[in-house]
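Left out: one protein chain. Kept in place: all the others.
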Amino acid sequence: MIGASLSLTGDFSADGQAFDRGYKLWASDVNAAGGLLGRQVQLKILNDNSSPTQAQTNYQTLFAADKVDLAFGPFSSLLTTPSASVAARYGYALVEGAGGAPTVFESPANMSAHNVFDVSLPIEDELIPFVNWVASLPPNERPKTAAYPMADDPFADPPVQLAQQRLQALGVKTVYSKIFPAENASYKPAADQVAATGAQAVLLGSTDVPTVAAFMQAFEQQHYNPKMFICAAGPDQGASFTSAVGAGNATGMMVPNGWYPGYPNPESQKMVNEYVAKYGGSPSDVNADVAEAYSVGQVMAQAVNGTKGTDNAKIITYLHSGVTLTTVQGPVRFDNFGKNSSAAAFTFQWQQNGTEFKQVLPVSAAGSVTIINPKPNWTS
Amino acid sequence: MARQIYQAIVDGILVGGVYALMAVGLTLIFGVLDIINIAQGVLVILGAYLSYSLETRLGVDLFLGLLITIPAMFVIGVFIQWAFIRRLRGRERTSMTLLVTYAVALIIEGILYEIYGPNPKQLTASYVQSSVHVFGFYLSYIYLYGFVLAVVLVVAIYLLLYRTRLGRSVRATMQDETAARLIGIEVNRVAALTFGVGVAVTAAGGMLFGATNAFNPNSGYDLISRLLAIVILGGLGSIGGALAASVFMLTLESLVDIWSPEWAIVVFYAVLVLVLVIRPTGFFGRQPVRAQ
Partner (left out) sequence: MTGRMMSAVSRQRAAAGLALVLLAVAVIVFPVVFSSPVITNYAIYALIFIAVVTAWNMFSGFSGYISLGQAVFFGSGAYAVGIAARAWHITGVGVFALLPLAAAVGAVIAVPFGLVALRVRRHTFIVITIAVFFIFQLMAYNFAFTGGSVGVAAPFLPWSPTTFNDRFYYLTLGCAVVAVLVRRARFGLRLRAIRDDEDRARGLGVRTMRVKLAAFVLSATITGLVGGVWFLYLTQVQPPSGFDPLFDLSLVLMAFLGGLGTISGPIIGALIIEPGQLYLTIKYTNGYLSEILLGALFLAIVIFVPRGIVPTTGEWLRRLRTRGRPAVPPASQRAPAATGLRSEEPATSDEGRSRLKRRPEASGKKGRAGGTI
């Protein structure tokens, strides 16, 4: 039996529900193939309402009352830290896909028990492919100016700040770099300020679709169209994104990620098809969270098979042993902190009038298509 | 730099209009009926969702749709007051209204989640994205229309309060309920109607909010705190005060935003505290005669 606490309601509910589907999809696939170590997998998912108190209570319930064998992580770095403490105390490994902020790995619990394993891309390096691409352009094609608006969130800021450092070193002038509060009313003023700078590139530290949608709308109202526009999160949410901003407007928007629906990996393709069959829509609609959740399951399965059992202490040792595992998001290999050091960062872009979500960077990576540059103007 | 300041002022005024629409209802309810309506935020969102459904299912234009959503919200408001709030009594009445409206907000939020799901939505229309070029600035149509609508509704409610019999009854009960009852005013009905009007205006605010922000059922919480601040600043029960305070606060915040977006919201609340310390009844509020 595997237990997890997910944010099915509350602030993180959109992502939490996507994770829920991912975990369940994995479980049904595993069971269809004969289960784990011959036993059928039973998933027990509790709702934490996006609250750390509830998440902690949920894990205590799962460990002490339900006595689950294994644990999957919650959604978001905010909830992962207290959950990790609980897991550390009970001696469980916490395999998760959505707690990638540095604070998760540096938390006292993880430093002491080393029980957190994030299967997804560590966030700081997300925008490096984009930076490398800009560096690869001839100097007169690079953006002269760049704006770095960031939402106040440990997930959104580190990648943008790192990218800012690198781009500045390349000679791209910073015309705007501010952190704004992650609430609705703050988006428009910040966006208007960015529009007023006329920056040629915008690197938006966003965590969700509403932030991106607000910026895009404000830019459009101001008749401002940056040549390059990349966001930390939001455009990777599939249909959630395109329906909020309009498919036409989505074209040209870029976002980093470790996965996309068209990823030419057989397991990934199978997962995408199953998802579409079960929930409808098209492959591009599939939310990246689903792949993250699915990967969590896969990693756990490989650990269980590798240690031939569900002993958490052995699993922790096994996962830290430097073994490389495979998932729908690509290879996974954990470093000392539980970060996935094999994760490859890709950058994606919406193309074909907002119907295709394509991998565009790194340019040389298998599966990359031509990047659309500059970004087309807003359509409305 | 100057351009940034002008842009900020223009932004502040226009967005202030949107907030005014949401705040006017609250000031009526809070000021006249002494009800701390925490559900106002969620009701705004409910208005937004109603406009959303009308637009996506029936293709009704956002502004035209108001002809349907405003009466609908009026009915909802009257119902809430009649079913839950009317029977509250006692010394702790004000805190009880706080709890009741909080409970109602939870229920409405839960229902909205069930119906619409957590994914954010936004109202769209041709005039949402486009803008008019004036003096080197782009003013988007939706905000302009919204501001005009805000002024129209504020005037309408003012006329309601000061030129109609209902309005007189409302003001009378606001001053002295027992005396009002003594002269034959049906305070029960007045209370229900006032609450209904307060919620009805929210429908317009909701539509504007939904057109200018992506929203989901959870968006109500951010709103209510700002609305409460605006309403108190403007003076409880003062319609004009709500409009003035909205524009003032949003413009101030917009200006501070140039320097630091993070501190801009703090300024919002800090100014409120400051003003209240100096003038406890807000801009246009009236002085109480005795302690409460």
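Should a chain be cited, it is by its letter among A and B, assigned in written order, with residues numbered from 1 in that chain.
Just so it is clear, contacts are C-beta pairs under 8 Å (C-beta built on N, C-alpha and C of every residue); 3 or more make two chains touch, one makes a residue touch a chain.
Please read all numbers here as calculations on a predicted model, not as lab measurements.
Set against the missing chain, the residues B:Asn37, B:Ser51, B:Ser140 or B:Thr173 yield one that touches it, B:Thr173. The chain not shown here is touched by just one of B:Leu58, B:Ile183 or B:Val277, and that residue is B:Val277. Across the entire complex, the residue among B:Ile232, B:Ala245 or B:Ile258 in touch with the chain not shown is B:Ile232.
In the complete complex, the residue from A:Asp153, A:Asp208, A:Asp236 or A:Glu292 that touches the missing chain is A:Asp153. For the chain left out of this panel, the touching residue among A:Gly35, A:Pro82 or A:Pro374 is A:Pro82. If you put the missing chain back, the residues of subunit A touching it would be 8-9, 45-49, 51-54, 56-58, 60-61, 63-65, 78, 81-82, 85-86, 88-90, 101, 103, 107-109, 111-113, 152-154, 157, 181-182. The chain not shown here touches subunit B at positions 30-31, 33-34, 36, 38, 81, 84-96, 98-100, 102-107, 109-111, 113-114, 171, 173-179, 181, 187-188, 190-191, 221, 225, 228-229, 232, 235-238, 262-263, 265-266, 269-270, 272-273, 276-277, 280-282, 285-292.
Operating definition for what follows: only the chains that are shown with their structure count from here on.
Distance between chain centres (mean CA atoms), subunit A to subunit B: 36 Å.
Residues 9-11, 13-14, 17, 152, 178-181, 183-190, 192-193, 196, 208-210, 213-214, 217, 220-223, 240, 243-246, 378, 380 of subunit A are the ones touching subunit B in the complex.
The touching residues of subunit B, when paired with subunit A in their complex, are 3-4, 7-8, 11, 15, 113, 118-122, 124, 126, 128-131, 133, 138, 140, 212-216, 218-219, 222-223, 226, 253-254, 257-258, 260-262, 264-265.
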